[in-house]
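Here's the structure we're looking at; comments come further down.
One protein chain omitted, others in place.
For chain A:
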Amino acid sequence: MADPAQGVLQRSVAQEETQKEGRRRWRPQWTARMALIPAMMITIFCFYGFIIWTFVISLTRSRLLPVYKFTGFDQYARLFANERWWTAMQNLAIHGFLFIGGCIVFGYLLAILVDRGVKAEGLFRTVFMLPLSMSFIVTGVIWQWVMNPGLGLQEAVRALGWAGFEFNWIVRPDRSIYTLAIAGIWQQVGLCMALFLAGLRNIDPNIWKASRVDGIPVWRVYLHIITPMLRTVFFTVFILMSAIVMKAFDLVVALTGGGPGFSSDLPARFVVDHILNRQELGLGAAGAFVLLCTVIAVIAPYIYFELQKERSGRGH
């Protein structure tokens, strides 16, 4: 009685095994896909869905509430006739250029200095990273005080005896946009330094040895050998900082409030202000959509170029 039963058992086990084997080939993919479905749904609905919805709203004359009375591209015409919008867009370009450029240059320089074997490296790393632990709101408030002409740096230096010292950018409409870059770089430079430092630590020490043998000056090694090798790190930093620039909202609110006048306004603040405070849903949506198109126009070619390069690099 035991034998046939065992036989059956064995057979079924064997069957199961072959079945399992068959499943094993497709199951992991299938589970992975299953696991990705929620994320995909969220991306499709919350991201692309709302992009489409924003575009639809921007074609209506919605003010406080969404109403679906379409007016063509009227909201865009109003947006493009709005002086404040163009100031905000211009500011985005200035701020983006200075902030991303500043973060990359200063972050890289700090990383190089730390990497050159400075004493108490841990201390410096911590000091440079500390601002990152603060939100943009806190950063904004701190710098608002530092740059306030009556309370901060200007007053402090004047009290030291240098009566003619001037640092009043935050209250000057033609300079206020630069204060955003200063505060932003101060906060984010630590992160950039950490990323660059990680990249520098991955450089093969033999490269240094070889360059020393060849008698190449240190700065040329950095400029012509190390920097091209860190291409992917530069790419990462650029993408991370671009994202921060595009959504820059809290820093402006806390630091300048868009002022004086609207001289330091940024598009994100323009959009939020018009949707939430001015009940201009349609105009705000139009602004958001134009902002998105701008981002795509600027970032997409760079990403495409970099990814293309990486792919062909891998092929070799």
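Note that contacts are C-beta pairs under 8 Å (C-beta built on N, C-alpha and C of every residue); 3 or more make two chains touch, one makes a residue touch a chain; residues count from 1.
Assume contacts and distances are computed from a predicted model.
Not shown: a single chain whose UniProt protein name, out of "Probable sugar-binding periplasmic protein", "Cytochrome C oxidase subunit III", "ATP synthase subunit a" or "Formate dehydrogenase subunit gamma", is "Probable sugar-binding periplasmic protein". Of the candidate positions A:A93, A:A243 or A:L276, contact with the unshown chain belongs to A:L276. Annotation for chain A: contacts to the undisplayed chain at residues 63-65, 78, 81-84, 144, 148-151, 168, 170-171, 173-174, 176, 256-257, 259-263, 273-274, 276-280, 283.
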